[in-house]
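Structure in structure tokens, see below.
One chain of protein is taken out of this complex; the other chains stay put.
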Amino acid sequence: MSQHFPALLVTVPLLSALLISIVGWLYKRLCFPIAVAALSVTAYSSVGLLLSVMHEKEILYRLGGWEPPWGIAYRVDHLSALVLVVVSVVGLLNLIATQKSIQEEFPEKTGAFYTLYVLLITGLLGIVVTGDVFNLYVLLEITALTGYGLIAMGEEHAPLASLNYVYMGTIGACFYLLGIGYLYISTGSLNMADIASILPGLYDSRVVLAAFIICMVGVCLKMAFFPLHTWLPNAYTYAPSAVSSLVAPLMTKVMIYVMLRLMLTVFTPVFTFSRVGLSDSMVWLAVIAIAMGAVLALAARDMKRMLTYVIVAEVGYMVGGAWLGNRAGMTGAILHIANDALMTLCVFLAVGNIVYKVKGYAFKDLQGMFRKMPYTMSGLVAGALSMVGVPPTCGFFSKWYLISGGVQAGQYGFVAALIFSSLINVILFFRIIEIGYYEPFGADHGQGSSRVRTAEAPLTMVIPLLIVAGGLVMMGVYTGDIVAHVIAPVVPPALGN
Amino acid sequence: MSNLLSSIVDNYNYLIYIILMMIGLYAMIAKKNLVKKIVGMNVLQTAIILFYVSIGAKKGATIPIIQHGHGEGAHEMGASVIKAAEYINPLPHVLMLTAIVVAVATLGVALALAIKVYDRYQTLEEDEILAQIREK
Amino acid sequence: MDTIVSIRPLVAVLVSICAVPLLILSKRSNIRETWTFAAAVAKFLIVLSMLPAILNGSQIVYTLAEVVPGAAIKFRVDPLGMLFALVASSLWIITSAYSIGYMRGLQEHSQTRYFCFFALALSATIGVAFSANLLTLYLFYEMLSLATYPLVTHHQDEEARASGRKYLTYILGTSIGLLLPAMLISYNLAGTLEFARQGFLAGTCSKGLVAMLLVFFIFGFAKAAVMPFHGWLPAAMVAPTPVSALLHAVAVVKVGVFSIVRVLTGVLGTDLLSSLDLGLVICIAASFTIIVASLIALSQDNLKRLLAFSTIGQLSYIVLGVGLLSPKGMTGGILHMAMHAFGKITLFFCAGAIFVATGKRNISEMVGIGKRMPLTMAAFFIASLSIIGLPPTGGFLSKWYLVLGSLEAHQTVILVVLLTSSLLNAAYFMPIVYRAFFNPPDGNAQDTGIQEAPLFCVVPLTVTALISILLFFYPQPFFRLAQMTVRAITGG
Partner (left out) sequence: MRALGIIVVILTGAVLLYALGDFPSWADPTSPAHKHVSPAYIEKSLEQTSVPNIVTAVLADYRGYDTMFETTVIFGAGVVCFFLLRTPRKDRARVRRYRHVLTGMTIRVKETRKTPLVLEEFERIDTLWAPHDLIIKTACRILIPFIQLFALYVIAHGHHSPGGGFQGGVILGASLILLAISHDLRTALGRMSERLHAILCPIGVFIYAGTGALCLALGFNFLDYGALARILHVDPVTARSHGILIVEIGVGLAVMATMVWIYSNISSKGKYDEGL
């Protein structure tokens, strides 16, 4: 069985997505259980995959039994296994956490919703496992399409935001497609490993350079890297809370993964860091991204929008770390993919609970929240601390690696940007926490505070949130092991140690 | 420089695709009308399809369908006589079948979204929509 | 110097965290207070159980997890940490008794939250005391900052909000803005963060860099309230008095100075500092703080604010003592941690007791209060003696050693500073006591005979006052621990 994990990983959710869409027309109530079952299988097999990868180096799976480069092959190494686990676990937790709000928001279209939800997860997983650049494009489009649909069902300006996302996303995808076209024309292959083995002879070819640049632009568009981030805030703000708590943690992170995959596997590290003279400018762009993200977040007037700009900043973290071109930076970037996914999920779930309860996510809706929804707020605080980077939450440790990478690379601008954004995060989140904490109080500090009743969200929403919050700390405490056993093998020796 | 020119001249098809693609890109960025943007999007995708297909071309080769050998057991006798040079490269065409389908799907979704947008604002002109949003 | 591997340090840290769920779950307040006491006593006993081993010159080590290569979450109990832990954990018992009296006396709201975060803060304090490397120290330092925020802003009104903001801005701002970079730079220089006998930075970097790191560290630990980063301490006085007492006379501020001492000795190393004679920098900053703080204290009318400024001054004594880099000076400084703790907490208790009994905050209203609350004011008198540094109180010893240290280091200027500040201390404490006892209460408040605060308040402050006398005669084990620390550092 275990050698078929890679196939199961993608086919099980795919088949169940189809099943859901059929069942949705016959017997709606079954949709949710099927989705849960599917994603549990996925989570199980992805964890199994991670463990088996940790033993033998990397797993190759030939689809259709054809030898790569003629057939399509899965290639699962430590990096992809890690991201797989993150994606499937986040997807599962969010699925369970948001069941209630889905029932409320789409009473008639639950079938369609869960179909798209599971398809989205399928696409993300596929992107992560595949070892073929064109296959990656197809899966990219699956995630994109389903994403458009899910986002557009939000309130007020959601369709417009989603349409803009369609434009930007399509441009990004087209650029990526064009890039791999250039790769194909110069190497004649579509298999990542194969391309990587052919490229060294072609380092000086302009076509390869152009291919690299075009692909990078495309991917940067998709992951909302600073100058190209314009679509993200609206899309994620207006999306239904159940959706934004799915796409916000996963989409950008998986795109970061794609970038790393291109940098490290397809275009070999040697080419990326020594032949393409882009490292410094990318790091500086990242610095700007972080700074702008922080500043724009300050200007935001509601929680969701604020968080979306925080995401823009976080993308800057990872891109910057990856382009520092040293071991610490790369480790930090990879570690931050997992950590950031978790903490983004945490804060968005908390916001989701609040929206479910008070039907709003403006700052003022938070008044007296600590008394109304203590557990949700504690979850929010945990996420906030992780975003700020307070030990022992995991956010601190990835920041640790990123900063020390910056110090080693002598990129003090990057270090400064990271510190700056942590300080801004303190302001951002404590502004929220203050509003929630200081209720409109009477003059007396007596027992007058029982005016606000406790009205916590249902358990199915609170428990996953608290699990995630706990996970933040666990990730932090076990950072050492994760780095040693999962991330260290990924970082290419070309980046020194 | 001269070799650049010559390469451009005998690669005029690539030149055409670049021009097409730029048109599409420009439309997507500069046009105010949402449907015009969608049209631009399709032009962009078509340009890339053109690019791929022209990769597949091969001098003195025909379409990649093996003339002889029909039905069952054709492979035993068919195998030996086939030469790669006689048939054009099938791979780009395969890829483009996929790309076309993806383009269609994207178009469908984009149109659906456009309809929703129109329902909400009673217009498809971006600046008018933004004006509406602002005054709210 | 043998090392024992034992989980006890971790337990000592965790015991009060484990108490938190119990506190939340306990329905009736008596049960809740029982749990608090249980946790406090347990903590103290665990700490105490490690004392003999430490006094025998061995140290206790426990590693939780290797988070970053060269920097684990690791605990190490050594004399310095033990001294601090003893002070903090013993005072927690007394304070929890006091806070029961205080909170009930004023019928404060959401007491459960109060006790929970109090417990958390204590865990953090002990964690800092026992941390074996900079990372662990930073971890608990931040934990303390966040755990104390709800305590400081307990009243949840506008004033609390403002001062809460100030508190966070100073504490988190400095720790993220200065401390974190300093820590990471030193990590990348030395590849480790383990506290070493003579620091791990020796010989890894230039003088300029060391100086920069020194500045970053000293101001980065804003809890030590070295000027100009002292503003949060007076602001934080909006907190309920027990909080101010334990946290702002003992736990938080002492954590600040303790961390500075740790960094000066364990990270930068005294030899490195003296070789680059950077000790002077510290001394100047400290002396400046001492004098200015005392002068400001003179002009305060709100008793708690006065105490706050006096604390700011006293803290810099400790920094100064270590900054002298002379064995006796260091002994004095470290000893002062304990002595000042007992003295200052008594003073805060008194202030609180007065507020509970009479609702008075300002000194000007406390004329003749000695007749109503003789016990309290007696304790106040003793404690102020200890702060000024006169026998027969513990404060005398520490100050004496500081003086010796300044002589040893041939820093007559410092000597002058010390004496002046003592005079200033006297100048702002004695009038209070004098007016309290010998001035008649002003007309409208007629003499109502003896009217002390509730027993839960009075007993603790009497105890602490007595302890600070006791420490004059029997300064053990604190004195021993201080000496051991210094010997370990100087190797002499």
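A, B and C label the chains in the order they appear, each numbered from 1.
Here is the rule we go by: a residue touches a chain if its C-beta (ideal position, glycine included) is under 8 Å from a C-beta of that chain, and two chains touch if they have at least 3 such contacts.
All values reported here derive from a predicted model rather than from experimental measurement.
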Legend entry - Chain not shown, its touching partners among those shown: A, B
Inset, instruction - Among A:Gly71, A:Pro200 or A:Gly470, single out the residue that touches the unshown chain. - result: A:Gly71
Inset, instruction - Out of A:Ser205, A:Ser279 or A:Gln408, point to the residue that touches the absent chain in the complete complex. - result: A:Ser205
Inset, instruction - Give the residue, chosen from A:Val138, A:Ala300 or A:Leu472, that touches the chain omitted from the document. - result: A:Val138
Legend entry - Touch list for chain A against the chain that is not drawn: 4, 7-8, 11, 14-15, 18-19, 21-22, 25, 61-66, 69-72, 107-109, 112-113, 115-116, 119, 122, 126, 132, 134-135, 138-139, 141-142, 145-146, 148-149, 152-153, 159, 182, 184-190, 198, 205-207, 209-211, 213-214
Inset, instruction - Could you list which residues of chain B touch the chain missing from the display? - result: 3-4, 7-8, 10-15, 18, 21-22, 25-26, 29-30, 32, 54-61, 63-70, 72-76, 78-79, 82-87, 89-95, 97-98, 101-102, 104-106, 108-109, 111-113, 115-116, 119
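By our rule, only the chains that are shown with their structure count from here on.
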Inset, instruction - Pick one for the touching-chains graph, please: line, ring, star, complete, other. - result: line
Inset, instruction - Compare the CA centroid of chain B with every other chain's and tell me the farthest one. - result: C
Legend entry - Rounded Å distance between chain B and chain C, as computed from the means of their C-alpha atoms: 71
Legend entry - Two or more partner chains touched - positions in chain A: none
Inset, instruction - Name the residues of chain C that each touch 2 or more other chains. - result: none
Legend entry - Residues on chain A engaged by chain C in the complex (per definition of touch): 385, 388-392, 397, 400-401, 403-404, 407-408, 415, 419, 422-423, 426, 430, 434, 437-439, 441, 445-449, 476-481, 483
Legend entry - Complex contacts: residues of chain B adjacent to chain A: 21, 25, 28, 34, 37, 41, 44-45, 48, 51-52, 55, 91-92, 95, 98-99, 102, 105-106, 109-110, 113-114, 116-117, 120-121, 129, 133
Legend entry - Residue ranges of chain C in contact with chain A within the complex: 64-69, 72-73, 106-110, 135, 138-139, 142-143, 146, 150, 153, 155-158, 160-161, 164-165, 168, 172-173, 176-177, 180-181, 184-185, 187-188
